[in-house]
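Apart from one protein chain that is not included, each protein chain of the complex appears where it belongs.
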Amino acid sequence: MGTFGTIMLIAVTAMFINNFVVVQFLGICPFLGVSKDIKSAVGMGVAVTFVMTITCLITYPIYTYILVPLELEYLEVIVFIFVIASLVQMIEAVIKKFSPTLYNAMGIYLPLITTNCAVLGVAELVIDVGTAEALGLASMGILNSVAYGFFGGIGFLIAIVIMSGLREKVKNLPISKHLKGFPVAMLTATFIAMAFYVFSMISL
Amino acid sequence: MNKFSKIASNGLIKENPTFKLILGTCPTLALTTAAFNGIGMGLAVTFVLICSNVLISLLKKVIPSNVRIPAYILIIATFVTIVKLVLDKFIPSLYDALGVYLPLIVVNCIILGRAESFASKNPVTDSALDGLFMGLGFTVSITLMGAVREILGAGAIFGFKLWDFSIDFFASSAGAFFTYAIFIALFNFILYKIEQKKKLSLLEVK
Partner (left out) sequence: MATIKKPFWKSFVTSLIVMISIIVVCGGVLAIVNDLCKVSDEERIQRAIDKIYVDTDVSLEETLDVSTYDKNQDIGEIKACYVLSNGDYLVHVTGKKGYSNGSITLYVSVSVDNSFATVKKTVLDNYKGQTLMSKLTDFYDRFSGKTSSDDLTDIVEAGTTRSSQAVQNAVYCSIDYVNTVIGG
């Protein structure tokens, strides 16, 4: 299967079949916390996609070309989280300096992304043999890893935007006060999850 | 109410991380397919929580404020790696069951949250206790959810088959959200009722 084909496959897998939020349960905290209105949902989604893509770009080579040859795999968790935390700091500083408008749109979400399971999660998934095997590869390779990070982020964006759209509608429904807030958000998520479940029936 | 029971009731009920604070949602949804997974993840988190709370409380005067978040994360990551290595060697079945969620304990909001809001401001023993009870609150909550999802979704509990009746919905990802929603609503409802009862009895005494 050619490079383009693999990337298309990764796109569909990461965005829909193995959607990071509603199938793999990564990135739930911001999914619930920042989905109250569409504007902040988009901001968070874009920020997460950005961080996920660059994280894969850096963590995959570090793991494959530095940690594994030196037999330091056990340092993986520490190194990854350090990279992510530093990356987020740097991206925030850069955006603040070069594009105040962009910073106003998504900059405030950046510090929260350090603890976003989706970012560390995707870094862990691209170095796992199982992920590569399922796609028909011996190992992911940098290009595919970055693609996985990018499309995983887009999947997150799609999910969080759908969620915010639904929540805006649900906000005004008359429901028992015990269901308001998180319970109804979870119920909304249930429906989104059911919709995405349909995608896992597709065999390419 | 002495300090011990205050911390205990806080972690287990009043500020229950799963059903009240809504923290650590990722493993809650992903690993409640079976009660065994719930206990495994819960105990792993409890261990890391206690260790990191203690260490951070010990070092609270030493770590400068402007690097505290990176420092906390580093300490938490170290303990998570220790758990990962030990489980891989001694309890590989649990290691496989937790999968990618084991390293994700590092970014579990509960641990960083308690480090920031409690351990960095309280003495060591209190922090250790807080870690213990927050962890237990989390463990009991997700084990309970796991048990419900396992019984309804697979007709089994802790791997023992109970009956043939099962509703696949509960084992699916949509079922995870649904079960969580019901638990949160029920939990808050019960707490609300207890508060009401307390208020009523206070009024009666007067």
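The chains carry the letters A and B, assigned in the order they are written, with residues numbered from 1 in each.
The definition used in the following text is that a residue touches a chain if its C-beta (ideal position, glycine included) is under 8 Å from a C-beta of that chain, and two chains touch if they have at least 3 such contacts.
All values derive from a computational prediction rather than experimental measurement.
In the whole complex the chain that is left out makes contact with A, B.
The chain omitted from view is touched by exactly one of A:Ala11, A:Leu135, A:Val170 or A:Ala195, namely A:Leu135. Residue B:Pro70 is the one among B:Pro70, B:Gly113 or B:Gly155 that touches the chain not shown. Within chain B, the residues in touch with the undisplayed chain are 30, 62-64, 66-67, 70-71, 74-75, 77-78, 81-82, 85-86, 88-90, 92, 96-100. Taking the complete complex into account, residues 1, 9, 24, 74-75, 78, 128-130, 133-136, 201, 203-204 of chain A touch the chain not shown.
Throughout what follows, only the chains that are shown with their structure count from here on.
Per the touch definition, chain A reaches chain B in the complex via residues 22-29, 32, 74-78, 80-82, 85, 114-117, 119-121, 124-125, 128, 178-179, 182-187, 189-191, 193-194, 196-197.
Across the complex, chain B meets chain A through its residues 22-23, 25-27, 29-30, 69-70, 73-74, 77-78, 80-81, 84-85, 100, 103-104, 106-107, 109, 112, 172-178, 180-182, 184-185, 188-189, 192.
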